[in-house]
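Every protein chain but one is kept in place in this view of the complex.
On to chain A.
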Amino acid sequence: MPSGSNTAEDQHMADAAMEHPPAPEPYIDLADQRIRVLPGSTETAASFEFEGEDHTLGNALRYIIMKNPDVEFCGYSIPHPSEAKMNIRIQTYENTTAFDALEKGLDDLMDLCDVVVDKFAAAKSAIKPPH
């Protein structure tokens, strides 16, 4: 913001009604394509590089993917602390693919979140009447 223009009492502000407010979006301006398959991957054994993710999603996703009986191995790492990248390695048995396992992992994690919200809300309303 140019500092010279701030001497006036009022800042110029665009009107919300004129300009439609943008829909909720991530805080950091992330590229649309945030997953990359690392070279050397096969159908059943692949490494994915997640941009802008860390241990928060990495470990949670690792756990839920390891819960899939078709998965032989799953692990994650953050190769370098100053790069906002998280790698996740998935190896599956023959009856599925690493891609499907990753997709199922994301789906399962979302289902888990819904259950946690439900249970938490129920426990909360049990101790105090809802507002």
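In this section, a contact is a pair of C-beta atoms (placed from the backbone, for glycine too) under 8 Å apart; a residue touches a chain by one contact, two chains touch by 3 or more; residues count from 1.
Rule of thumb we're sticking to: contacts and distances are computed from a predicted model.
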Omitted chain, identified by the protein name its UniProt record gives, among "Ras-related protein Rab-2A", "26S proteasome complex subunit SEM1", "Brix domain-containing protein" or "DNA-directed RNA polymerases I and III subunit RPAC1": "DNA-directed RNA polymerases I and III subunit RPAC1"
For chain A, residues in touch with the removed chain: 1, 3, 6-7, 11, 13-17, 19, 21-22, 24-29, 32-37, 50, 53-57, 59-60, 62-64, 66-69, 71, 99, 102-103, 106-117, 119-124, 127-128
